[in-house]
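Please read through the structure below; I'll follow up with questions.
With one protein chain removed, the remaining protein chains of the complex are shown where they sit.
This part shows chain A:
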Amino acid sequence: MLDDFMTRALLAGLGLVLATGPLGSFVVWRRMAYFGDSTSHAAILGVALSFAFAMPFYLGTGLVAVAMALAVAWLTGRGQGMDTVLGVIAHSALAVGLLAASFIPALRVNLDAFLFGDILAVSKGDLGWIWGGAVVVLGVLIWRWQRLVTASVNEELALASGIDPGVERLILSLTVAITVAIAIRIVGALLISAMLIVPAAAARAIAKTPEQMAGSATLIGALSVMGGLWASLRLDTPAGPSIVAISAVFYVVFLTLYRK
């Protein structure tokens, strides 16, 4: 069954939305969109390093993304503005990554696959990384759910309940980093944060509680993956952008139907 490229693509996409549905909701609640975007751009440096040192690129991108999350947390903890720190680190990493890529012939011809994704080419090995990462992210979110939601509602209320908002913030940054690493093969560095934000933003219109929003975002993400793959097969459209475009349609429809 896994020998069919379409089945593998579908499983990869569904694995990814298990993580991006709930995590994307936090990204929307906490206005971390720019963080997600920056981390995924920085991941290109991780891809280049992986090629240079011949390691699995999930490892390379994961390490770079995690390093960036930690650096951002450390610098903002020292009073630097979040926007500026992200802008400097992420874009420097992207620039250096693109420079490095130009010196690695194998990556040079493949670069598009990492910028725009290539879900139709995922292997069984990719599936292992993607599902492994998604299960870890989802597991961490479920484990810390009450604390993460409380800290996202209001940091002072969280503090008074014995929750350290800084710890929860760091946990979300690290799960975003892991998600970037597993998503880059599927939708590409340019569209990862769209996978986080668009389904969650669409779910916002129909949800009454945080849990409903996380669940609906996952469902919308899953339907978008199926629709995107169908379009790609039937209409020969690029798969990653098709998935995101269908999420965007959900967003527009829900916003018009359920505007509050």
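The criterion applied here is as follows: contacts are C-beta pairs under 8 Å (C-beta built on N, C-alpha and C of every residue); 3 or more make two chains touch, one makes a residue touch a chain; residues count from 1.
What we mean here is this: contacts and distances are computed from a predicted model.
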{"item": "Name per UniProt, for the chain absent here [options: \"ATP-binding cassette domain-containing protein\", \"Cytochrome c oxidase subunit 1\", \"Carbon-monoxide dehydrogenase small subunit\" or \"Ion-translocating oxidoreductase complex subunit C\"]", "value": "\"ATP-binding cassette domain-containing protein\""}
{"item": "Candidate in contact with the missing chain, chosen from A:Ile44, A:Ala158 or A:Val244", "value": "A:Ala158"}
{"item": "Which of A:Val28, A:Leu111 or A:Ile178 contacts the chain that the document leaves out", "value": "A:Val28"}
{"item": "Touch list for chain A against the chain that is not drawn", "value": "28-31, 146-147, 149-150, 152-154, 156-161, 163, 204, 207-213"}
